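Reading through the structure tokens given below for one structure.
Only one protein chain is missing; all other protein chains are in place.
The letters A and B name the chains in turn, as written, and every chain counts its residues from 1.
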Amino acid sequence: MLKELVTPQNANVFVGKLGDILEKAIDKPLGYAINWGRIWSLWPVHIETACCSVEFGAASSPRYDVERFGIIEAFGSLRQCDLIVVQGTITRKMAPRLRLVYDQMPEPKYVIAMGACAITGGLYFDSYNVLPGIDGILPVDVYVPGCPPRPETLIQGCMLLQEKIKRMKARKFV
Amino acid sequence: MSSEPNEEPVEASTEVNPKPTKTGTVEKEVVLPAFEKGIADKIIEKFGTRTKVAFVKPDRVRIDVSRDDVKEVATFLRDVMNFDHAESVSGVDYPQDKQIEVVYHLGSYTDSSLSRQILVLTTRAQREENPIPGHDATKLPSLREIFYSVEFHEREIFEMFGVFFDGHPDNRRLLLPEDWADLPPLRKDFAIKGR
Partner (left out) sequence: MNTELPPGLALQKVDERIMTLNVGPQHPGSGHMRIIVQIDGDFIVACDPDPGYVHRGEEKMAEYRNYITNIPHLERPVIHDSCNILYPYVLGVEELLGIEVPERAKYIRVIASELNRCVYTMYWLAIYGIFLGHSTMFMWPAGDRELLIDLLEKMTGARVTHAHFVPGGVRNDLPPNFEDVCLRQVNYFEKRIKEYAAIFYDNPILIARTANTGVLSREDAIRLGTTGSVLRASGVDYDLRKKEPYDVYEELDFETNVLKEGDSYARSKIPWLDMLESCKIIRHALQKMPKSGSVRVKLKPNPKGGDASVYKRVESGRGSLGCYIVSDKKPEPYRVKLSVGSFRNLIALPYLLKGEKLGNMPSVYWSLNYWPVEADR
């Protein structure tokens, strides 16, 4: 019976419709599961760049507790991390090291720019040693404004990143 | 010089600036604090005209010396007057005088009568229009053998002003990026962007 249904003329349509069924049955839940795993275990790299690191440390404290979102600073190695929170001012001396750290992280990776200095240079926009924002060296996903941003603002930034990841395609190839 | 703890806030009188009073007379009486005057007098007694006392204020005495005498004066301050460390070393750029001034703030931990005092020792180095840090005439003798605590401070002045310190073993960059090729930043002719 299958031979009568699948003729050379409608083989394309048949394969297309089979693909649609497979996508709805397997690919969508699989992507949802993979994204779910990524959202609830974002591990930031331990790189303290400037004064916003104090508020990032306060966000891990028992009062604001960013660990309940799965965000634990992985003190071991950056090869296991998938989030880089650029905390504060990036100087010309730090910029190549930051890019090196970003290149060494495995895919998928996300970048949060924390603080006014990381967005546009902030209070130090006219200094001789400060980059006016990190847009030139890293692709930023979420901008968290403030000088320094309160820990609640940082948590809201992480939640926005979670919303963004939910909308992304989970697997790159097939 | 007394060796008991300093009773500065109780007995010394402070400097009075000459200012016109209501009746129109001008007070020219300037009373200098006694303990600090004692320090300044001892230095002048030893070195005479080679040093110049710029001011004597409560807890601060400032002397200006030329670059040829600064090592001798510093040795005298360490051995005889018991100043044992440098709190801070800063540079000030005076382009109109064509000089860069280096200011040492010296303090004492061991001598209890000097625990509030800071002696301000200043020297001047010649300033060039197009500086090549390390290879031009902006040089000063380093005080590292006398006060070891100036080591990193002198490195910072070298990179920020271009003043080379003879006798410092390691005149190298400390805070600026390694590939900095511009003028030393804290000079007055280095303008930051937009201003």
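Criterion: a residue touches a chain if its C-beta (ideal position, glycine included) is under 8 Å from a C-beta of that chain, and two chains touch if they have at least 3 such contacts.
None of the values given here were measured: they were computed from a predicted structure.
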Residue touching the undisplayed chain, where the options are A:28, A:97 or A:171: A:97
Identified contact with the non-displayed chain, of B:56, B:140, B:163 or B:186: B:186
Residue among A:39, A:78 or A:113 that touches the chain left out of view: A:78
Where the unshown chain meets chain B, residue by residue: 9, 59-60, 84-88, 90, 92-93, 103, 105, 109-110, 115-116, 118, 120, 147-153, 173-179, 185-186, 190, 192, 195
Missing-chain contacts mapped onto chain A: 45-51, 53-55, 57-58, 60-63, 75-76, 78, 89, 91, 93-94, 96-97, 100-101, 103, 123-124, 126-130, 147-148, 150
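Methods note: only the chains that are shown with their structure count from here on.
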Intercentroid distance (Cα basis), chain B paired with chain A, Å: 51
Residue ranges of chain A in contact with chain B within the complex: 91-93, 126-129
Residues of chain B touching chain A in the complex: 176-178, 182, 185, 190, 192-195
